[in-house]
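Apart from one protein chain that is not included, each protein chain of the complex appears where it belongs.
The block that comes next holds subunit A.
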């Protein structure tokens, strides 16, 4: 049972979504506080702000997709029926 719950938790969309939300928040925050030297290096583009927001949006989209279309319940199959399985 715990196994099946874990398998549901372990969806690649959750991994991508989680990582990009974290990256998005960090980079956006930096983008707010970029000083003029940073801006000059980036040719005046507020690149941290824009990339941060972009990554945040991608992360949230992945999580939204996961919510709207959750992975199917894995087939009823117990570890015990397969002899010699690890764990």
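Please note the rule applied: contacts are C-beta pairs under 8 Å (C-beta built on N, C-alpha and C of every residue); 3 or more make two chains touch, one makes a residue touch a chain; residues count from 1.
Criterion: contacts and distances are computed from a predicted model.
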| item | value |
| --- | --- |
| Candidate names "Cation:proton antiporter", "Nucleoside ABC transporter ATP-binding protein", "Xanthine dehydrogenase small subunit" or "Na+/galactose cotransporter"; UniProt protein name, chain not shown | "Na+/galactose cotransporter" |
| Touching residues on subunit A - with respect to the absent chain | 3, 6-7, 9-10, 12, 15-16, 18-20, 22-23, 26-27, 30-31, 34, 38-39, 41-45, 47-48, 51-52, 54-55, 58, 79, 82-87 |
